[in-house]
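With one protein chain withheld, the remaining protein chains of the complex are depicted in position.
Right after this comes chain A.
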Amino acid sequence: MTIMTSLRLSQRRIRGALTLPNGILALFVLAAITAPVLAPQNPYDMLQILGWEASSPPGTMSGNGYRYLLGTDGLGRDIASCILYGLRISLVVSVVSAAAAAAIGLTLGVVAAYFGRWVDAVIMRAVDLQLSLPTMLVALIAIVTLGPGVDRIILALIIVQWATYARVVRSVALSEAGKPYVDAVRTMPLSHGRIILRHLLPNSIAPAITLLPIEIGHAVALEATLSFLGLGVPMDQPSLGSTVANGFQYLLTGQYWISLFPGFALFALIAAINFAGEDIRRLWDPRSRSL
């Protein structure tokens, strides 16, 4: 392939990736990274918060010289800033936990499919056990045992999510392992690890990639739920979920903005992640590269 054609291909691929959901997702990530610069207020710093401006409606001017675009919450924190900072927590928690769960589930699923017999039986019964327990219950038990904190939440989410990947990946790996290309490398003196890593895993990864954004979205929602229940991230480090939870009690008194705007942000984030997932899956397939 000449340089010219490969350039043209990559151009087309880049253009293909320029869709609305991907743009929104990129904006979210950018906003999360630049939150300290972008946000007018640091909601984690009590000194920057003016208690008497609590529950201001959207558009109110602040005594600090900026406008509360989306209003303030019951403690006087700027909702817009809370969303920006909350994004950071939500994204880190969900992406890290989903990626780790995917790595664990992927490995176990492929190993189960490749070795079969008792290895398969042990791994898959563990998966069955995990999947038969309600997600929320497992997460709650994990948090209660592990204690609060962002890292604990990530750990709890990994425990909850790995089994789904393992099950989905195993079924694909099982059919891949039966194909002659795997047979062909099995007739060579190659180590099991090499056959799995180089041949089986890359060809069984597609469903995990499809699942990943769905599960990231799921993790965002789960973290929000845990935070909503008061078992999530600490109060002084609000995530999107805990910001929604903070405003919940004010909804009935007409102060809609505290819950509504973070809720919108949460919805847009999860939706954008799910849409973007389809593009990632397509880019992984070598057959789409020559199109």
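By our rule, a residue touches a chain if its C-beta (ideal position, glycine included) is under 8 Å from a C-beta of that chain, and two chains touch if they have at least 3 such contacts; residues count from 1.
Note that in this section contacts and distances are computed from a predicted model.
For the chain that is left out, the UniProt protein name among "Malonate decarboxylase beta subunit", "Tripartite tricarboxylate transporter TctA family protein", "Peptide/nickel transport system ATP-binding protein" or "AMP-dependent synthetase/ligase domain-containing protein" is "Peptide/nickel transport system ATP-binding protein". In the complete complex, the hidden chain is touched by one of A:132, A:145 or A:191, namely A:191. The hidden chain makes contact, of the residues A:40, A:202 or A:234, with A:202. Residues of chain A that touch the chain left out of view are 1, 179-181, 183-192, 198-199, 202-203, 286-287, 289-290.
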